[in-house]
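Every protein chain but one is kept in place in this view of the complex.
Note that the chains take the letters A, B and C in the order they are written out, and that residue 1 is the start of every chain.
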Amino acid sequence: MQNAVAAGTPSLETVTRLYHQLRLIRVLEEEVARVYPTDKIKSPVHLSIGQEFVSVGVCDVLQPRDHVSITYRGHAAYIAKGGDMAAMVAEMYGRKAGCAQGRGGSMHLVDSKAGVIGGSAVVGTSIPIAAGFALADRRKGTGGVVACFFGDGASEEGCLAETLNFAALQKLPVLFVCENNGYAIHEPRAKRWATDRLCERAATYGMPAHHVTSGDVFEVRARAEEAVRAMRGGGGPVFLEVDCYRWQEHVGPNQDYDQGYRSQAELIPWIEDDQVPRLARMLDASVVERIDAEVRLAVAAAFAFAEETPFPDPEDLYDHVYA
Amino acid sequence: MQNAVAAGTPSLETVTRLYHQLRLIRVLEEEVARVYPTDKIKSPVHLSIGQEFVSVGVCDVLQPRDHVSITYRGHAAYIAKGGDMAAMVAEMYGRKAGCAQGRGGSMHLVDSKAGVIGGSAVVGTSIPIAAGFALADRRKGTGGVVACFFGDGASEEGCLAETLNFAALQKLPVLFVCENNGYAIHEPRAKRWATDRLCERAATYGMPAHHVTSGDVFEVRARAEEAVRAMRGGGGPVFLEVDCYRWQEHVGPNQDYDQGYRSQAELIPWIEDDQVPRLARMLDASVVERIDAEVRLAVAAAFAFAEETPFPDPEDLYDHVYA
Amino acid sequence: MTTSTPEKGPNPGEGRLLRYVDALCEAFAQEMRRDESVFVFGLDVDDHKCIQGSTRGLLQEFGAERVFTTPLSEDAMTGVAIGAAMAGMRPVHTHIRMDFLLLCMNQLVNIAAKARYMYGGSVSVPLVVRSMIGKSWGQGAQHSQALHSMFMHVPGLKVVAPSNAHDVKGCMIAAIRDDNPVIFMEHRLLYPTEAYVPEAAYEVRPGKARVVAPGEDVTVVGISNMVVECLRARELLAEAGVSAEVIDPIWLAPLDIDTIVESARRTKRLVVADNGWTSCGASAEIVAQVLERAGDAGIAVKRIGFEPTTCPPSPVLEAKFYPNPGTVAATIHAMVRPKDAPWTPDPERTKLAYQTQFRGPF
Partner (left out) sequence: MTTSTPEKGPNPGEGRLLRYVDALCEAFAQEMRRDESVFVFGLDVDDHKCIQGSTRGLLQEFGAERVFTTPLSEDAMTGVAIGAAMAGMRPVHTHIRMDFLLLCMNQLVNIAAKARYMYGGSVSVPLVVRSMIGKSWGQGAQHSQALHSMFMHVPGLKVVAPSNAHDVKGCMIAAIRDDNPVIFMEHRLLYPTEAYVPEAAYEVRPGKARVVAPGEDVTVVGISNMVVECLRARELLAEAGVSAEVIDPIWLAPLDIDTIVESARRTKRLVVADNGWTSCGASAEIVAQVLERAGDAGIAVKRIGFEPTTCPPSPVLEAKFYPNPGTVAATIHAMVRPKDAPWTPDPERTKLAYQTQFRGPF
């Protein structure tokens, strides 16, 4: 893995912004992992630790009018798009002030104000939903685009093929982002994919398709920037496949290299290339210190909020079944 | 359209065999169309007139142990694979001696003895079923292969993408045959496909894929022969896309060029290149005469059988709900 | 054939005699004029056949941005509709057979029904999913199913099955304006039936069943086209001296059970005739609800529906598969007069105009 920066030298401002987001998500998820054994979070959590750079790189080029479509492994994209962190943690705690009022949990984060489309726990399901938002954007002339995140496993669901065809046919402003971490739960890609030619396949629908293998947040950002520019110009959908690696177990707070289905050796290059310290090294120590302190405070505040804010009333059960 | 015979000169035997099948299917379907207005066939019929060469070319290289998976437009493949014609016509007449005992109708033809997997009226649905047969063939070591027919419309269903991936992953002996007649009911391909790069897409799963645009039954046969040979050697699935044209209306016995959704001009080259008279011209007039007479007799006998054989008893309704 | 004129609506009995299919089409046109966010899409809505005429003229008036066909991708297209609805549009997604909704169950049940709830009230899904129930002319196993009970099972969905031209217009307008996903069931054989339909837009909303015809001896609930067949059964029964009250629930979810309970308490007999299977069907639900409510009232109950088999295309078998006015009347007669000899009306007289005029394939 090399940092093939396809994007020229990023400005200090960009590095700072990206570092802030990367660090924020990392610290937040580490805190989730730390708290989890207390059973305060009674919700299956799927951590993005190590994969944050995909969400951060893509969302940095989005605007408030744009949307992201997230998965059950959606903490990173939720935060990167500007979702309310306190509401997110409260949601994991099952509280009334949670972003879904305690009705979603970690797998169904949502923040309509920030443009975060709700996540789904049924893999692949949210892909066509994203295209529906893009269709609405076009009809309403908002100029907005939709970034649609999904995993390598999700790419096997027929609804991806159906959605790619429809989005290309209708020239919808959707940026498809496959976070290819090589596993679906414990099953490696080789047991699920006949070949690795996903990008090539997406391109046959007539959309630009790029495979980012560098693990470099700036390359992701550059690709996304280029894609979004083209999409706002009416160019139709773009496909990005981004190689990444899930450091923790599929669901839950721990590592699982002792389980035998993958070896720690796979992890090592990703740790060496971890974008969080990499970007820290590109900044003044004082800036890093300030950001780190800010981030720690923000995360602590979110958890403090979640701890204090009340549970729903049992009678709330009956709300929101119908609009 | 040109007859780019990719297959050398076919033997007289082959020409004779193919002509017989082409003529048989043509005469059979013309008879269906003739009888239809009498309302004796109370079943939606989807005729293959003009498209027979696809089924005939492919099925000619199949053996009894092989299977075909057909669609609701399945008369041609059913006959080409050696399905019982009298039982087929009786089925359309709703009779007890029908191939599905009057429980299938024209859209659900089946002949297990002849290796015809039952058709489905839900587009695309039979594609993975075909792969299931291939999986069973491999497990049982029959050496059999499965030819799976489907339309250009069916290719848009997500289950095709899912099945291609699985078949390639498992190296299943499936010959996927897309009968691309350019329409799904009245909707032209351009309103449904983002691009025409279907074969290229299939190839990304790591399977050989060929687009036959010549309308030539010998080219179809040659491609199928090559594919089946490779599949029997364990080579995994092969994809064929065959351009063709539906001469009649989508469902029912008539032509519909007066309806405005397509022009008769589209039909003309296909008529000029019609494989039935083309193959007739390659044979001695006496051979053609003999075959034509045989075919007429066989078709007449099938209809006579259907007319005479009784309806099911109303109480039969309750049979076969469970095995 | 004219179905009994509905007594509800802004101007009861007023309007023109209109076919079901044209009333439906009028609903789309009026709502699309009123609200820019309404669009109609799905396979073949824009071809020259216009879904049997039900979308006639929409493409011309509203253009291809609001009236368009799709690839054959029911699963993803349902997701697209849901996404667009969450984003503030009002899509009407069309399927020419209800059987095809089986391809959409994940999106409809796991997302459309649940989105508002699982996203804590922060979104709504104002989506209409139209589908047509096929019947006769060898429709067979996969073009004949009425699957409303699967949707009635799931909180968050609304389900409606209008039985006449008046209601189909009012229900479609109500469904389009509803902020929830609505499963809208049409019946192919009802398309040519006529009723008086007001010209102006009006809503036939959830919450009120209609007593279509009064009676004393038995309460008969008909669903979708079975309302028409029950009305014919009622006429036949009247000749045999049995007086049947026929109720059309119109909306199946939410269901107005009060009207049914009230009637059944009075007649002491409840028959539910559905155009669907009875096992875990709408008929089971109606029977169970009535008896939970009025368990001590000694109400005898009976469900009528598809025979418990797959739908066969052979006309001989098809005739036995479906309930019809004759079998409904005979069943009711046996219930009301258990001691009399079994009575079946003359089969010739049980045929309905709207059926005999139907000729396939679609």
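Observations
Methods note: a residue touches a chain if its C-beta (ideal position, glycine included) is under 8 Å from a C-beta of that chain, and two chains touch if they have at least 3 such contacts.
Quick caveat, the model's predicted, so the values are computed rather than measured.
Among A:133, A:193 or A:218, only A:193 touches the chain left out of the display.
In the complete complex, the residue from B:106, B:165 or B:214 that touches the missing chain is B:165. Considering the whole complex, the residue from A:10, A:132 or A:158 that touches the absent chain is A:158.
Between the chain not shown and the residues A:22, A:76, A:168 or A:184, the one that touches is A:184.
Remark: the residues of chain C touching the chain excluded from display are 75, 99, 102-103, 105-106, 109-110, 113-114, 117-118, 140-142, 145, 147, 149-150, 152-156, 253, 277-285, 287-288, 291-292, 295-296, 298-303, 308-310, 312.
Listed here are the chain A residues that touch the chain not shown: 39, 42-45, 94-95, 98, 102-108, 120-124, 153-154, 156-158, 184-187, 191-193, 251-252, 259-261, 311-314, 316-318, 321. Remark: the residues of chain B touching the chain excluded from display are 67, 98-104, 108, 110, 112, 117-118, 120, 122, 125-137, 139-140, 158-159, 162-163, 165-166, 169, 319-323.
Please note the rule applied: only the chains that are shown with their structure count from here on.
The chain occupying the central position, as judged from C-alpha centroids, is C. Here the spacing of chain A and chain B, counted between their Cα centres, is 46 Å.
Centroid to centroid, with C-alpha atoms defining each point, chain B and chain C lie 37 Å apart. Shared contact sites, meaning residues of chain C that touch two or more other chains, fall at 70-71, 73, 75-76.
Residue positions of chain A with contacts to 2 or more other chains are 158-159, 162, 165-166, 169.
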